[in-house]
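The complex appears here minus one protein chain, its other protein chains still in place.
A and B are the chain letters, set down in written order, and residue numbers restart from 1 in every chain.
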């Protein structure tokens, strides 16, 4: 589907942008920023492919995706370098806009990851199929955070992984009964973007054990 | 073996409980606590399966193990949430009891991991077989600590990985000469639990380079 390919590129850019910002804040050099930007964009797909034994991972035959991620990361680096005195302002502006594109990316990656189970004929295993969708969606962000030595964002705030799981479940059960992939793609995709945007706007958070006073942000 | 299945469930619960406590202390939200609890329980087996190319990893066909881990993690979260003012006390009590079950888990996982080498007919490679046993035993704990941004516990204190390696070596050499798997399982299992309980009780530690005064705890 052409639409999904476009959304994948949108998601790749959004993920690379988020990765590049985290890397700059972690004081990494140009190589570090490019590497983290790329792994944020493609890491989820690599984990998914390793789990189902599809080696070498698909990304290695689709270098254009990596070039998109490289370009987006390089642009963020350039922007941050030029405006380093107003970095916080720049970051706030970009991340505000990026929340939406990131949600689109999460939707596209989750849908494509779940579809991989159907393409490979392992969709009888509902649990595996949904896990593949979720890992494709959030795996890159885990790489980003582990490699920059921070506790993964998805374990801490907002309804991020949950939106991905919800979308993967919906995609799975519709796709199981419907021949055409675009129908569940549309429904699950809209669901994920909606949940994410609502969660970001209303600052939804999952319950948490507040161990001390300081902890009540 | 039914006994091993029961011990595996005991170990799954113990590992999930330890993961959930670490996650709560790292200030993760409910999703983070459930995710870390589960990956602590099943992460070792996933690494083992990836290393021998058994994809998708066995856990994805054994969802009940994951539900056990999910349930145990959720219970810890609930308990910690209700008693958050006495969290330290609760944790101490639970972890005291959990040391024993954790040792049982380490024993069950190590034994089962080493046995995987025999089941897959790659047991001519002693080094690989023992590594599989050890990684199944301690791999989940490494995931737990890396994902919560702490230096892995197994590199810092007590005779944890060493108990696993010792058990794997003993299992390997007996199993190599004995047809029945239950004999080496029993011997290696008792050995691992014994070493771990003694190490915890007498606070055994491996030598360490103390770089400064502060460091002598």
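Just so it is clear, a contact is a pair of C-beta atoms (placed from the backbone, for glycine too) under 8 Å apart; a residue touches a chain by one contact, two chains touch by 3 or more.
All values reported here derive from a predicted model rather than from experimental measurement.
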| message | With the missing chain put back, one of B:9, B:50 or B:90 would touch it. Which one? | response | B:50
| message | Can you say which of A:146, A:183 or A:197 touches the chain missing from this structure? | response | A:146
| Quick one: which of A:5, A:84 or A:180 touches the chain that's been left out? | A:84
| said: Just checking the interface: what residues of chain A touch the absent partner chain? | reply: 23-33, 35-36, 46, 50, 53, 55-57, 60-61, 63, 66, 77, 80-81, 84, 87, 146-149
| message | I need the residue numbers on chain B that touch the omitted chain, in ascending order. | response | 50-53, 122, 125, 127-128, 131, 142, 146, 149-152, 154-157, 161-162, 205-211, 215
